[in-house]
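A single protein chain has been omitted from the complex, and every remaining protein chain is retained in its original position.
Let's turn to chain A:
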Amino acid sequence: MDSDLSPQDKKDLDKFIKFFALKTVQVIVQARLGEKINTCSSSSPTGSDWFNLAIKDIPEVTHEAKKALAGQLPGIGRSMCVEISLKTSEGDSMELETWCLEMNEKCDKDIKVSYTVYNRLSLLLKSLLAITRVTPAYKLSRKQGHDYVILYRIYFGDVQLTGLGEGFQTVRVGIVGTPIGTITLSCAYRTNLALMSSRQFERTGPIMGIIIDHYVERPFTNMAHMHPCSYRSPGEDEGGTYAGIEDSQEVCTTSFSTSPPSQMVVPGKEGGVPQVPAQPTHGTAAEHGRIPSCPTGQSPQLAPPTSCSSEVKTVSPSDALETTFTRKVGAFVNKATTQVTTTSLDLPFAAFAPRAYDLQENDPMVHPPPSPAPSSPLQGSLHSNTSSHSGGQPQDDFVMVDFKPAFSKDDLLPMDLGTFYKEFQNPPQLASLSIDVSVQSMAEDLDSLPEKLAIYEKNIDEFDAFVDTLQ
């Protein structure tokens, strides 16, 4: 079968399939980041944009994809799958969809590799771009942040759809025939979105069990692990980690001709495209699934020297513990378990009402420590100052903080939300609405009306002149 294909064509086809697989993964993961994607058209080809589409390459995603492929290519019986799942802040998780890039045995011998196959793969990527915005997981991913995050996992081999629950639907994105088989791209997505209980989560441990509490050792060290669909511009220490930049020097032939492909100069980042902004454009102050709850009493347990708030690196080639996903607690929120039980529930936001033991003079939010230590070497991290340092109260296990909305500085009016809400609920009556006053003034008004009308009639010329100036 392969003997019909010239060596150059075979080489080209393998390269196309490899980069198609990598770009497919990029499109899928980027569509689940929770942000709108925006790339620029360029009329002059740079030679680095595969399939003539501007698709950014997130280095860690490429790294994960290459790791999963391990030098192989998707082929007959060897499918590449991207699994998208949702994980709540309580630890429940659920598979939402599985995208499968497969190949079957139906060959199209007559098709021209360097031209037709390439263009059809480009078309298929465009279809993938469109379809990724249509499946139910897209809307969920746009709202991720505080309550849940979206994770992805890439694996190679047999397709596993059992985690999608009953009644899952399949949508076919498209097919492209090649001389060695037909490439098919499809998505199986869950329709039953009732959240699984955490008991079920344990049962599916072998696939998803890696992401547990930050303080627990990973039980399944050899399993492919989940990664949050989040992207941050890599800091200097991350930039050199990924050898992917070397591989990206493989040129994509955008020139359909007999002339040799042009060399491309690789800028610092792959493809020379602008980086995806570090922060989600919407959602809360929490990063995608990476704000740790950080009781200061337990911070010595955290292995990395980077401190409890800075493990945003989703894949670090070195420390395995750094890649685990921490139990997520929204920024500025106290540990939920201790709060709810101790407050009376007759007031709204009672949990945030001032408590007897919450002394204002010890509250670091009202009197911030003189030099807030930089809590994270990575930029854009937004979380409460108190979670990283509360040196003022070394004797407490954790710090009680009043609820303060993000970015608010209320030194002038130290009023917490609960008090404000109470006052706002019972405003004093408006003076003009009290009945006696209005009745009196109405009668007076009526009496004075004829006089007023006489005056206005006298000054009618003035009014006309004024109206003219307006026109």
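Just so we're on the same page, a residue touches a chain if its C-beta (ideal position, glycine included) is under 8 Å from a C-beta of that chain, and two chains touch if they have at least 3 such contacts; residues count from 1.
We take it that contacts and distances are computed from a predicted model.
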Record-based protein name (UniProt) of the chain missing from this complex, from "Cell division cycle protein 20 homolog", "WD repeat domain-containing protein 83", "Protein TIFY" or "Autophagy-related protein 101": "Autophagy-related protein 101"
Candidate in contact with the missing chain, chosen from A:Asn52, A:Thr88 or A:Thr419: A:Asn52
Touch criterion as defined above, residue of A:Phe16, A:Trp99 or A:Tyr138 at the omitted chain: A:Tyr138
Interface with the undisplayed chain - residues on chain A: 36-46, 49, 52-54, 115, 120, 123-124, 126-127, 129-131, 133-135, 138-139, 142, 171-175, 254-259
